[in-house]
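All protein chains of the complex are present and in place, except for one that has been dropped.
Right, chain A next:
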Amino acid sequence: MDLALTTYLIVGATFVLYIGIAIWAKAGSTGEFYVAGKGINPIANGMATAADWMSAASFISMAGLIAFLGYDASVYLMGWTGGYVLLALLLAPYLRKFGKFTVPEFIGDRFYSKPARVIAVVALIVASLTYVIGQMKGIGVAFSRFMETSYEVGLFTGMAIVFFYAVIGGMKGITYTQIAQYCVMIFAYTIPAIFISLAITGNPLPQLGLGGTVADGQSLLNTLDNILVDLGFSQYTIMKGTTMNMFFLTMSLMIGTAGLPHVIVRFFTVPRVRDARLSAGWALVFIAILYTTAPAVGAMSFYNLINTVQTGEVGAEEGNLAYENVPGWFSRWEETGLLGYEDKNDDGRIQYYNDDNAEFESTAQSYGWDGNELTVDRDIMVMANPEIAGLPNWVIALTVAGGLAAALSTAAGLLMAISSAISHDMIKGIINPRISEKGELLSARVAMGVAILVAGYLGLNPPGFAAQVVALAFGLAASSLFPVLMLGIFSRRMNSAGAIAGMLSGLSFTLIYVFVFKGWFFIPGTNMLPDTPENWLLGIGPQSIGAVGAIINAVVATLVSRATAPPPKEIQDLVESIRVPRAA
């Protein structure tokens, strides 16, 4: 069967599955709509959390990042998993004990303050909306590339699917759909990974294969190190950036992960406090299956790519692949524009090397090379993997379905967080507290619909700064929400003045620092300092500043709360009660 038809069938089948689940899991009350009736099994919730969390970026882009950054990409691996330790130990059980619907609701109640709740809503919406743009783009791109439709058709199909199962099913529908999406995603990721690991190292477990040996008897990592140095790049396994920036970027991603509201709210959906703890553990297990596979996928597909073009010894006349001999997958990916070849020295061969390395330049010239001729989009590392490994069409189709599942599940989780913040925190909490349950349920559905339309519009007309804003979403979550949530639980003395001052100072510090280097509101040309390491404060880049913002938030909050009156007795009792699983 031809690839396009197979892809249509497999992707179509997954869509039917998602919609069927939505109809089965229709939400009948606000409790079901916001937190799935608090009845989700902890293992199932762990799986849904994993799907919710692993976005198009995790599925499609991460292995490519690892391939091209090597050791330095560890920040993403550790940052995006280590946050779950913070979440499990410092937030999840206590927020579950609090036992309501949304993150801003906790902030509003704990700090007995409507302004605090509004600030939390704004931080939540900004962080979630910017994050969702990337998912919508992922849906459009994955669709158009493989279903041979336009980007718009892909985007609209994705929107319609999310609209259907999120608006009808609410959190309950989203949760069960995410479980299905997790299964699609993990099969799609691990099957090609097992085959590529088997082909290169003879070990079916990619986690072990990454340390395995390749055909010439050398270890894979050692071979990669040597090839890269021969081509003028840095070694694969050593640090290329600065320790300081790596430290703070990892920290920012960890705190940001623990502060992202669409992830936190997943721990409101389990029956008991101890289920919330357990569920965080399962979420990390399910995430780790993909995250420990990704380094192998990155290194092995990169090794494959280099080996394909570098057929002989480096520098030898016949060392590079002649363009006329490129394999089929090479030409297919060339058509998409994600793989590019330009014969700069007119020798009909493909030269791939680091032409930014001045020291290597003389070597390159002595070989008769005239600049790097191969450009590779990092994102093809996962998507082209099955083709490179020569796997059957249904596996390639499954990879498409997996990429779409990753984007759809995260988009749905983010849209859920946005719509509940609008209907529950703004409409019921602030504008019309007397709204009936039925009215609130309707407004939640309308808010969901509007959120999807806004996200779709931004997907069609992505602001130029979309890519930068994704990193900012983590910085915002890290510097605004996480510290006050944590202090609200661990410091009885923390009061509303402290929380508000903390959130505003953390948020504004992070925003200003980013704008100084990236331009005010990301408008090109308005940056006050060039975005280079020499100008960064202590060598900490704008992507890594969220951790500093979080520290500022915590320090300001603590100082201000000490200087002002302690919170009322009933709030101190509330803090006492969320610390204990069973009500006394």
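The rule is simple: contacts are C-beta pairs under 8 Å (C-beta built on N, C-alpha and C of every residue); 3 or more make two chains touch, one makes a residue touch a chain; residues count from 1.
Keep this in mind: contacts and distances are computed from a predicted model.
Visitor: As a check of understanding, state which of "Pimeloyl-CoA dehydrogenase large subunit", "Putative solute:sodium symporter small subunit", "Spermidine/putrescine transport system permease protein" or "NADPH-dependent 2,4-dienoyl-CoA reductase/sulfur reductase-like enzyme" is the UniProt name of the chain not shown.
Guide: Of the names offered in "Pimeloyl-CoA dehydrogenase large subunit", "Putative solute:sodium symporter small subunit", "Spermidine/putrescine transport system permease protein" or "NADPH-dependent 2,4-dienoyl-CoA reductase/sulfur reductase-like enzyme", the absent chain's UniProt record gives "Putative solute:sodium symporter small subunit".
Visitor: Looking at the whole complex, which of A:Gly20, A:Pro115, A:Gly281 or A:Pro462 touches the chain that is not displayed?
Guide: If we include the chain that is not displayed, A:Gly281 is the one touching it.
Visitor: Given that one chain is not shown, which residue among A:Gly140, A:Gly173 or A:Pro295 touches it?
Guide: A:Pro295
Visitor: Write down which of A:Gly39, A:Pro115, A:Gly519 or A:Pro581 is the residue touching the left-out chain.
Guide: A:Pro581
Visitor: Looking beyond the chains shown, say which of A:Leu220, A:Ile452 or A:Leu487 touches the absent one.
Guide: Considering all chains, including the one not shown, the answer is A:Leu220.
Visitor: Which listed residue (A:Thr243, A:Ser436 or A:Thr532) would be found touching the missing chain in the intact complex?
Guide: A:Thr243
Visitor: Given the full complex, what residues of chain A touch the hidden partner chain?
Guide: Within chain A, the residues touching the omitted chain are 66, 71, 73-74, 77-78, 81-82, 84-85, 88-90, 93, 207-208, 210-213, 219-222, 237-239, 243, 246-247, 250-251, 272-274, 277-278, 280-281, 284-285, 288, 291-292, 295, 490, 576, 579-582, 584.
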